[in-house]
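So that we are looking at the same thing, I have put the structure below in structure tokens.
Complex shown without one protein chain; remaining protein chains in place.
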Amino acid sequence: MRVMVLVKATEDSEAGRMPTAELFEAMGKFNEELVKAGVILGGDGLKPSSQGKRVAFDGPKRTVIDGPFAETRELVAGYWIWEVKDMAEAVEWVKRCPNPMFGPSEIEIRPFYEMSDFGDVVTPEIRERDERLRDQLKDR
Amino acid sequence: MADADTHRTIETVFRIEQARLIAGLTRMVRDVGLAEELAQDALVTALAEWPKSGVPDKPGAWLMAAAKRRAIDGMRHEKMAARKHAELGRDLDQDADSAAEAIEAHLDDDVGDELLSLIFTACHPVLSPEARAALTLRLIGGLTTDEIARAFLSTEPTIAQRIVRAKAALRESGLSYEVPHGAERAPRLASVLEVIYLIFNEGYAATAGDDLIRADLCAEAQRLGRILAGVAPDDPEVFGLLALMEIQASRLKARVGPDGSSIPLPEQNRAQWDQLLIRRGFTALNRATALGGQSGPYALQAALAACHARARTAAETDWGKIASLYDALRTVMPSPVVDLNRAIAHSMAFGPHAGLALIAEIEQANVLRNYAPLPAAKGDCLLRAGRPAEARRQFEAAAALSRNLREKEFLLARAAACDQVPTA
Partner (left out) sequence: MRVMVLVKATADSEAGLSANTAAEMEAMGRFNDQLEAAGILVTAAGLKPSSFGKRVAFDGTKRTVIDGPFAETRELVAGYWIWNVKDMAEAVDWVKRCPNPMPGPSDIEIRPFYEMADFA
């Protein structure tokens, strides 16, 4: 299965503070391990949200909001895409990752939707349920 | 942590570590079968101890140390037995100790080379391709015998026996477990690549209705290819094969219709192609080229797959490039099927007459006389050349040769459609 591994932001990453040489090296080693295990498909680091933008959608309206964004700890600072056997394997690999930040931090693992999921998802019952839900939302 | 959770964690850790454990241990005890047993022993020890002590910080090192202890005990035991027989005493004991030291020192080395050596061992040419595939999936992929049996539509006892025999054959062949170098390397590497591609094709041939484990073989082969690329970063054909698999796998979703039927390349919805895999394929192909391997058989096939991946619509396909790649491929990988694909490419690039001329050559060789795609291709060329009556006979001949019901129907429909085409 394919998963996205999200490195969550911290105050440091949002401030654009660069990792130490030691962390850079440890992270390089970890990436090498992932490559050697045939796990890694891609990955990159994102600049602080101060350099990002958001577009809010509401009906036909589109509002552009400049970064930085609040909720620092919920923002994404970087990601990998891995191909693993299951979530347990992904968790094991994340546990081996050096702490990507200066202080306490979090890494989130999220499985991709796969083709087979859509086969199940779009059953007539679910579609009907969706339609009912949409109607309810409209009524509000 | 609950026991069930700990067991799950241990199994996952073992799956991650297994190949490297077996690789390191094989180098030490010079026997793949024994190395696998030692690794399994270490797993059993972990299953007994970790639920009590918790999962250690460096579980891989822990497992290796446990297996190593077992190996040294085993060696000492053997030496003891030998001493009883021969009364050789002190010398042998020292041997065992120095062996143990050598092992300690050795296990601290980078295991990359050992992993590569294990791959070369599991894919040794003394074994049949089927045995190589089973052993590779077992030792490097970490699949169970049951999973391998399901994947190859075989039974568990058959696969178990195949693996036991393969290990025995390796033991008896007295090979060195070294990574081959020099003149020996190319043929040994070809044997490895053949196995990985065999595993991939086994998965690629599986359709949607099949056991999922079969389709998983593609992912398994890609993973093996990526591992190999990590430990053999200077072999162009490793990257050629990796590129070929990544690009072909990018179409896995698009090639099966909702009813399970396979969709031919020109009719696939290209929006469903996996761009991430295509990009990885291109990167691997560039690497193969940078290493001077652009005319290797895998790199050429990858370049062919890349031509299709690059075209945003079927009509944008660069058939001229494809024709010239087939020209090159048939010199390094001569095969009548390659010749037929080449003929089709030439017909698309230079018109139906070019295709018909090449098909005539293949017909003379007479090797493909029972191969449905040959008359099907000829029919297509004839139809495009404005000769529908002859085309019809070819489509009918192809339908008669085809063993696939859906393909048969398709060919008969094409034959029937010839009646509506005016003769040139």
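For the reader, a short list of remarks on this structure follows.
By written order: A and B. Residues from 1 in each chain.
The definition used in the following text is that a residue touches a chain if its C-beta (ideal position, glycine included) is under 8 Å from a C-beta of that chain, and two chains touch if they have at least 3 such contacts.
Remember, it's a predicted structure, so these values are computed and weren't measured experimentally.
One chain is not depicted; across the entire complex it touches A, B. Within the complete assembly, residues 2, 4, 6, 18, 42, 44-47, 49, 51-59, 62, 64, 69, 71, 74-76, 79, 87, 90-91, 94-95, 97, 99-101, 104-113, 117-118, 121-122, 126-127, 129-130, 133-134, 137 of chain A touch the chain that is not shown. Considering the complete assembly, chain B touches the hidden chain via residues 57, 271, 275-276, 279, 312.
Criterion: only the chains that are shown with their structure count from here on.
Listing the residues of chain B that touch chain A in their complex gives 8-9, 11-13, 15-16, 112, 115, 219, 222-227, 230-231, 253, 276-277, 280. Looking at the complex, you find that chain A touches chain B at residues 32, 35-39, 41-42, 81, 83, 85-86, 88-89, 91-93, 115.
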